[in-house]
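Removed from the display is one protein chain of the complex; every other protein chain stays in position.
Chain naming follows the written order as A, B and C, and within any one chain the residues start at number 1.
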Amino acid sequence: MTDSLRLHGVVPPLLTPLGPDGEVDVASLRRLVRFQLDAGVHGVFLCGSSGEVALLDPGQRGVVVETAVAEVAGAVPVLVGAVDSGTRQVIAHARAAETLGADAVVVTAPYYVQPHPDEILAHFHAVRDAIGIPVVAYDIPSAVGARLTPDLVERLAETGAVVALKDSSGDLAAFREILRRVPGLPALTGSELFADTAVQLGAAGLVPGLGNVDPAGYLRLYRAAAEGDFAAATAEQDRLARLFSITTVADRGRIGHTAGALGAFKAAVALRGVIADARTGPPLLPLDDAETGRIGALLGELGLGPA
Amino acid sequence: MTDSLRLHGVVPPLLTPLGPDGEVDVASLRRLVRFQLDAGVHGVFLCGSSGEVALLDPGQRGVVVETAVAEVAGAVPVLVGAVDSGTRQVIAHARAAETLGADAVVVTAPYYVQPHPDEILAHFHAVRDAIGIPVVAYDIPSAVGARLTPDLVERLAETGAVVALKDSSGDLAAFREILRRVPGLPALTGSELFADTAVQLGAAGLVPGLGNVDPAGYLRLYRAAAEGDFAAATAEQDRLARLFSITTVADRGRIGHTAGALGAFKAAVALRGVIADARTGPPLLPLDDAETGRIGALLGELGLGPA
Amino acid sequence: MTDSLRLHGVVPPLLTPLGPDGEVDVASLRRLVRFQLDAGVHGVFLCGSSGEVALLDPGQRGVVVETAVAEVAGAVPVLVGAVDSGTRQVIAHARAAETLGADAVVVTAPYYVQPHPDEILAHFHAVRDAIGIPVVAYDIPSAVGARLTPDLVERLAETGAVVALKDSSGDLAAFREILRRVPGLPALTGSELFADTAVQLGAAGLVPGLGNVDPAGYLRLYRAAAEGDFAAATAEQDRLARLFSITTVADRGRIGHTAGALGAFKAAVALRGVIADARTGPPLLPLDDAETGRIGALLGELGLGPA
Partner (left out) sequence: MTDSLRLHGVVPPLLTPLGPDGEVDVASLRRLVRFQLDAGVHGVFLCGSSGEVALLDPGQRGVVVETAVAEVAGAVPVLVGAVDSGTRQVIAHARAAETLGADAVVVTAPYYVQPHPDEILAHFHAVRDAIGIPVVAYDIPSAVGARLTPDLVERLAETGAVVALKDSSGDLAAFREILRRVPGLPALTGSELFADTAVQLGAAGLVPGLGNVDPAGYLRLYRAAAEGDFAAATAEQDRLARLFSITTVADRGRIGHTAGALGAFKAAVALRGVIADARTGPPLLPLDDAETGRIGALLGELGLGPA
């Protein structure tokens, strides 16, 4: 599937369910993968930011990939985040993912070391040369502190270092510039909130964290947008924007933004009966009962019951 | 040594020499440790930012610690950075370091996940509870994007989560507030450029990356400052500030700040004959010959010949 | 026109033409206003960021407003930026604009003083209470360093402090949240690059700096988008995006981003024969001849000849 991989559609960045012992809850992950496949997703993305990749050790990453590859069983492409601060570790993650059957790896700019754009380019080339599966560029400046600018994405595409882009920058003008300048590069948006617009403008697909909670919604949105029915896509987007408000129920005076967002996704997926437990990895602190209750109430209002 | 560990003096954050194959150059690392011990350092800090910790894989970290512990042979405390984005990985690094004989681990705030201060606190407590050696707090906002504020350091000290602070914030007012509010906590500065001032104000010691190049200089500075001879300390500081200008010879249009600084440290230590090779880990790009030549010229002017 | 003012359509933020003596070139400004009116704009916005408001003294602001009000002669609403760091000065600018015949003032968050959201709210209320014409909120975090969040815009709208929003944040997700939460508030986008999308999503209008150069283009885009012909709107947007590349011809190693963008707008409008001189106010440095030549060449390629 490697050379012919052409990403498109809804490719949710899957949560990593954890058990009370802090280990990957394999049964829950299987159910989550199955829940997504049943909804019709076009791919799955493991070990992304929504999958708490920055909090997983190599063993956990391996369990996640192995479980997902087995459950997907070739039905759709399996993307795996090879996310780390340095090139060497990213290559190790990427090789492990390839060995376990991933169809592509998803790679951010290096972090902690404040790289120059040419160092970011060298990073992607080194990863690409070290593995036999394609590399997807992952722009997420809020987490890594560096940006994959349109210039840099164009260079990455022209040199064959990457085969696609996942854009979580929130910068629609830059995303659009990439679509214009590098029309041959499939570009997927990580935005939960302008997914309809992105598809209409030429995005190949969607990688919404909220897709964990309501994959059917993003499928409807994607299909409507891809078919040019923008009114329907926008109606769906508006509904999903309302659902996205679960990410703001947590008291920001008590826990961080990441904890609040991922905790809400996990709580919602648990309330829908897909995963057993909403816990997040340390150091992220949990939502409290009242906050979880508000999420449950909103799911009820939106008719999102047990899956 | 654990409970009685009371950090003080010059504790350089050692570079990690790499060979042409990208692996740790063990012989060079031994020589670097010996060079530092011969100069009279009061401790060594492995796997810090100057040690390119963000670019090392777990195997390399192990080789670094094992080599340094063996070479130090109990002469001074060996500190090891247990630096990673999440609590679980930090605990794994910390346990590995403990097993290999480290006397303390040095831990930053979590990164990539944009933690709340209470999550940073939880992180330190979890690490502390998982190991039998002390934890040193490491404030380096330029790399991790979060700050260990005086409030947070005070809470970390009061709850016994950490036994010392390494401050690389560059914020002298905050550092001083910590010295005032938590006088019982040894605080070491990572500043190469106001080391004299920091000691005079009550810092327990110094962790200067430039100490790799000229440990004798920082020893003289520390001793003078600790003895109250501020004029002598400042004269030494002025000389070291001149030496520190090697970190700006690299063309910032071509390589990043981290590459330029660490590459310069490595070039200088190699020119002094202590390590075999100036290469840095990927993705950091190397200095060019002209830049290395300028470093050599400055070493000559300052009389820093072969060690 | 005050109470019935309901902003919509294309409302370009007019450049402030300057003569060799640094004073407002009144004849050029008249021609620029006329050029815009002839193209069919729905309003004009004087003394905005594109009008170099931060570089004009009160006398120049007065000349600008007086000239524009006279030339517009009631044909369309005249908006005037009452932009300054503190409430008192903003009120003075706003009163002056009102006296000179402005239909509304456009107000940013205070700057230099790092205000709390409640202080921003108090600022807008104080301005509103001091004048008899409506206030438009202007979100431009790149210039003022503070953000008008959806929460804050909602409070400003609910309390009647503002009658419209000009959004130059670049954050489409937040803009869309405002459209959803405050549907009664006309929201205009300052984006040159996703104007089509913004209108389609419900934006009342456009405030594109590039509209100085090609108002007809933005009129076509707006009309197409407002009529639901998104394909036509996008085709026009793509052409305008190509034109927008004039903002990047200046060498960023020599002059700043603002100088490069506003200098390019002025050069293009001068090349089209509308204004006499491309000079910008100090301290902004000018484009050089080669850069201006590249702008001329692009105008030629796009068929944008003398107006």
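In this section, a contact is a pair of C-beta atoms (placed from the backbone, for glycine too) under 8 Å apart; a residue touches a chain by one contact, two chains touch by 3 or more.
Just so we're clear, the structure is a prediction, and the values are computed from it rather than from any experiment.
**Q** Could you list, sorted by label, every displayed chain in contact with the chain left out?
**A** Within the full complex, the chain left out of view touches B, C.
**Q** Which listed residue, C:55, C:276 or C:302, touches the chain dropped from view?
**A** Of all options in C:55, C:276 or C:302, contact with the hidden chain holds for C:55.
**Q** Looking at the full complex, which residue from C:142, C:159 or C:248 touches the chain that isn't shown here?
**A** Missing-chain contact among the listed residues: C:142.
**Q** Check each of C:115, C:150 or C:170 against the chain that is not shown and name the one that touches it.
**A** Here the residue in touch with the unshown chain is C:115.
**Q** Return the single residue from B:129, B:238, B:251 or B:301 that touches the missing chain.
**A** The missing chain is touched by B:238.
**Q** Tell me which of C:72, C:104 or C:255 is the one touching the absent chain.
**A** C:255
**Q** Residues of chain B in contact with the chain that isn't shown?
**A** 170-173, 176-177, 180, 191, 193-194, 197, 200-201, 230, 234, 238, 241
**Q** Which parts of chain C face the unshown chain closely enough to count as touching?
**A** Residues of chain C in touch with the missing chain: 22, 49, 52, 54-58, 60, 83, 85-89, 92, 110-116, 118-120, 122-123, 126, 142-145, 252, 254-259, 281-285.
Keep in mind that, in the parts below, only the chains that are shown with their structure count from here on.
**Q** So chain A and chain B: same face meeting same face, with over half the numbers shared, or different?
**A** Same: most residue numbers at the chain A-chain B interface appear in both copies.
**Q** So which chain ends up closest to the centre of the protein, judged by Cα positions averaged per chain?
**A** Per-chain C-alpha centroids ranked by distance to the global centroid put A first.
**Q** Counting only Cα atoms for the centres, state how far chain B is from chain C in Å.
**A** Here the centre of chain C sits 50 Å away from the centre of chain B.
**Q** What's the distance between the Cα centroids of chain A and chain B, rounded to whole Å?
**A** So the centroids are 35 Å from each other.
**Q** Note the residues in chain C that touch 2 or more other chains, in rising order.
**A** Touching at least two other chains: none.
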